[in-house]
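Missing here: one protein chain of the complex. Every other protein chain is in place.
And now, chain A:
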Amino acid sequence: MTRKIILAVAIGIGVGYFIPSGYILPYTDIIIDIGLCFLLFFVGMDIGKNKEVLNKIRRIGFRILLIPIMIIIGSIGGSIFAGYLLGLPLNESGAVGAGLGWYSLSAMILANYSAKLSALAFISNVTREIIALTTIPFIAKYIGDLESVAPAGATSMDTSLPVISNATNPQTTIIAFINGVILSIAVPFLVSFMIKI
């Protein structure tokens, strides 16, 4: 599946780059929205068929919150470490990592600070989404189901959720959705906080 996912994204980027934007650009958002709703419905069906899944989640309880907390610490810590290697100010690289894959919002918040940092936040979080989409099946297979939620960051409640569902199980899918909601709420606060440090 990983190979098919990489191919689908790569061919899509190639097609998007070479065709005139006027033909399809107005329709991409609506196609993605409809496609996502369609997929989420099937993901829901899959969850509904596994009647034990909600009991399993209840058994985990509040420990579920450790996943978004670890993703936040890992993302910001990782980007600060990368920033250190690249010679970037730590608050700037931390703010880029605090986008957690939500490229439009993180770029928008950082636009007031600097246009170049906003562009870096945008492209870093686009790259994170592409890496996430292509590595989730691999991580789920060779490292673990819960770990496969981590690359998706805030997108684990929408664009990455079908990939996670396809590569894991209904229990991890619900955890991924909850994780995505928490991280999406946290992104605006984290980016603003990091840049002010």
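Convention: a residue touches a chain if its C-beta (ideal position, glycine included) is under 8 Å from a C-beta of that chain, and two chains touch if they have at least 3 such contacts; residues count from 1.
The criterion applied here is as follows: contacts and distances are computed from a predicted model.
Visitor: Have a look at "D-alanine--D-alanine ligase", "Transport permease protein", "Substrate-binding domain-containing protein" or "Lysine exporter LysO" and point out the UniProt protein name belonging to the hidden chain.
Guide: "Lysine exporter LysO"
Visitor: When the complex is taken as a whole, what residues of chain A touch the one chain not shown?
Guide: Answer for chain A: residues 1, 4-5, 8-19, 21, 24-25, 28-29, 31-32, 35-49, 51, 56, 59-60, 63-64, 66-67, 70-71, 73-79, 81-83, 85-86, 88, 93, 96-97, 116, 119-120, 122-128, 130-133, 135, 139, 143-144, 146-147, 149-151, 153, 157-159, 162-163, 165-166, 177, 181, 184 touch the chain left out.
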